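Removed from the display is one protein chain of the complex; every other protein chain stays in position.
Each chain gets a letter, A, B and C, in the order it is written, and its residues are counted from 1.
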Amino acid sequence: MEKRARVLIDCEDAKGLVYNISKVFYERDLNIDTNREFVDKEKSKFFMRTVVSGNFDTQELLKALRLVAPKEAHIRVIEPKDKKIVILATKESHALGDILIRHAAGELGASIACVIANHDTLRALVERFDIPFFYIPANDLTREAHEKKIRECIDTYTFDYIVLAKYMRILTPTFVKAYTEKIINIHHSFLPAFIGANPYKQAFDRGVKIIGATAHYVTDDLDEGPIIAQDVIPVNHRFSWKDMQRAGRDGEKIVLSRALDLVLHDRVFINGNKTVIF
Amino acid sequence: MEKRARVLIDCEDAKGLVYNISKVFYERDLNIDTNREFVDKEKSKFFMRTVVSGNFDTQELLKALRLVAPKEAHIRVIEPKDKKIVILATKESHALGDILIRHAAGELGASIACVIANHDTLRALVERFDIPFFYIPANDLTREAHEKKIRECIDTYTFDYIVLAKYMRILTPTFVKAYTEKIINIHHSFLPAFIGANPYKQAFDRGVKIIGATAHYVTDDLDEGPIIAQDVIPVNHRFSWKDMQRAGRDGEKIVLSRALDLVLHDRVFINGNKTVIF
Amino acid sequence: MEKRARVLIDCEDAKGLVYNISKVFYERDLNIDTNREFVDKEKSKFFMRTVVSGNFDTQELLKALRLVAPKEAHIRVIEPKDKKIVILATKESHALGDILIRHAAGELGASIACVIANHDTLRALVERFDIPFFYIPANDLTREAHEKKIRECIDTYTFDYIVLAKYMRILTPTFVKAYTEKIINIHHSFLPAFIGANPYKQAFDRGVKIIGATAHYVTDDLDEGPIIAQDVIPVNHRFSWKDMQRAGRDGEKIVLSRALDLVLHDRVFINGNKTVIF
Partner (left out) sequence: MEKRARVLIDCEDAKGLVYNISKVFYERDLNIDTNREFVDKEKSKFFMRTVVSGNFDTQELLKALRLVAPKEAHIRVIEPKDKKIVILATKESHALGDILIRHAAGELGASIACVIANHDTLRALVERFDIPFFYIPANDLTREAHEKKIRECIDTYTFDYIVLAKYMRILTPTFVKAYTEKIINIHHSFLPAFIGANPYKQAFDRGVKIIGATAHYVTDDLDEGPIIAQDVIPVNHRFSWKDMQRAGRDGEKIVLSRALDLVLHDRVFINGNKTVIF
């Protein structure tokens, strides 16, 4: 039975990798629909993403690839099917709304298991789309206790990614570790950057001409994980800082959706603190 | 005799300013060719740039405007003529070269008094354009002694602006103060920003997807003065950090030239630590 | 009673216009919150948008302005309140969805009277937001007969603008004329442009690197009316034409929303076949 899979391999670089891997495909008479590689010379790391089609047994293919790749290689054979995501939000609707509309149009490439928020503001919007909404307030709870409640909720679902659609709370290292390489965040940023409270106000005070948005994997360092996508929106002296915020939101929602599209199609490798995107 | 002038006024905001100023123009039967105002509500500051033409005496016009504007108002009546600039550089030719080509094509809107550099690398390039080049090395000199030599050189010229075309030395507060609102710099920057040595290497290590360039007035805080223009160049994981540097240079030269064009046409007001650009 | 209004004036250019208009404000002791003018020298046309606040009677102010402006001047004194829009759509949800989300978040600056579509596809989405949806199919109808039905529907509402959110039918000159300067459209475009069927396929065949989106007022010439906003999205050889279409949609929805924001805040003047945007 003809089928299709995305083969993702990342490992130490070694001579003959392309040859040995393509040999595995060749011997099984598989078609290569797309194939991209990248070698990070500095770290001596090899990345390869191949879409193959033909008659194959996924487990057998995986076993054969393991035989030719270095021992520590990270190999995945993924049969395309819609991923599932969980969304965390707070009060702002722009990033969440953009995902909901794409989902409703069948263009997200993922189903949405549920939306969890630490405020009840977005309930009506989410429920309009017949998606479960859970209000888990953080009031009077320690960070750990709050996250425990969230984990109890999301762990009733199977899911591939947690999307922070303007979730305005910092996650503990414990939470981040529990979902390594699975949490995706969006944040605005500026040229130059501003540290501390209300960066839009600071950017306004400095008169920046550009507002940026960055989508990234979440690691322990707040807003410092591997970058997936970035873009900028031009602003000028006639923008109030509220106008800047509004402009920043457009950037955020588009960049988050672009990042999700890449991640959900298995086009992103994490390479230390950066990404390789095919 | 029909002539034309740019009238620039910035002052405390007050009721009737537009009326009182336009009355001055009206009573002198002047044409208003372009007119733009901006009020910074937060700081209660008023900015106005008007290009007028007609028969007028510049000193008389200035006097009349002073009578209707608040006492501390900063008023300029500038008859358009090419400005003069002094350029400071080090070794890199991209920003300097772009200025030289525009100058040779008669498109810079300024003449170049001279180029001063702390290395001799750029002499041949500058002298190809018949522009005086002065090599003032910093070796074995204190920062103050080096700047003293530079000042002795540039002060033999009259000039409107000092353009730092990738001048890679930090200026002392004394130097900056001596040429307040007259020094223009360009620097690259990143989303997010990176502090410390070799930011391109750091940006590469973080895998940024965008490189920015910022042209600004120089104040005591390094790279922190009022921003005139900004732009970004997209990069990706296939860029080495040298490739990123090359991409950043394209951004820098275009942004510096755009900023110079604004400044040389008297379109930029400094408003605290930001700018109003008409 | 303190109130605020946007004063919009466009007319033949004439000496003393700024003086005479600002005198009207001054004599009524009005504050000028923002003020922008532009003179199109080529057409000798004057444009001015002033936000004033204070105690005034709208009709009296209008009368006073008419006395000082040229006879044919087009003068509006608009007290800010949410505008009302009617949306026409077909099957695609991206532009419509973006408007609905902004509306639900209270960020649109307009209420939505209803959505009319020539297919029933978008009913569920629109009704999720409790907005009236009318399905007016075009099957077996002449263009005129179909538009008659649409007009019967929309004319039961009062509204300021008709927004074509990917409405895929050409409007007759009669319809366009009935709503002069009130219809806003979005379309994608390419560098270079492609005429005829399926421009995305043509752009794909030509290997364009950029997809553009243009929001504009609708005039008799299809897609040729005064441009309000434009933006571009980069693409490359790995994009299928369906990917290009998806990229184009992101551009379209952002540009349409940006254009709506400008129009709904009365920031756009139509100047022949172009716009002046303050």
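Convention: contacts are C-beta pairs under 8 Å (C-beta built on N, C-alpha and C of every residue); 3 or more make two chains touch, one makes a residue touch a chain.
On a predicted model such as this, the values are computed, not experimentally measured, just so you know.
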Looking at the full complex, which residue from C:Asn31, C:Thr172 or C:Asn271 touches the chain that isn't shown here? C:Asn271
Would you mind spotting which of B:His119, B:Arg169 or B:Arg246 touches the chain that isn't drawn? B:Arg246
Chain B residues touching the omitted chain (full complex): 34, 92-94, 97-98, 100-102, 104-105, 107, 124-125, 128-129, 238, 246, 250, 254, 257-258
Where does chain A touch the missing chain, residue by residue? 15-20, 22-23, 25-26, 29, 31-39, 41, 234
Hidden partner interface residues of chain C, rising order: 38, 189-193, 205-210, 212, 214, 223-224, 226-227, 229-232, 236-238, 271-277
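Please note the rule applied: only the chains that are shown with their structure count from here on.
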Centroid spacing, where centroids are CA-atom means, of chain A and chain C in whole angstrom: 35
At what distance in angstrom does the C-alpha mean of chain B lie from that of chain A? 41
Provide the list of chain C residues touching at least two other chains, using ranges where the numbers run on. 34
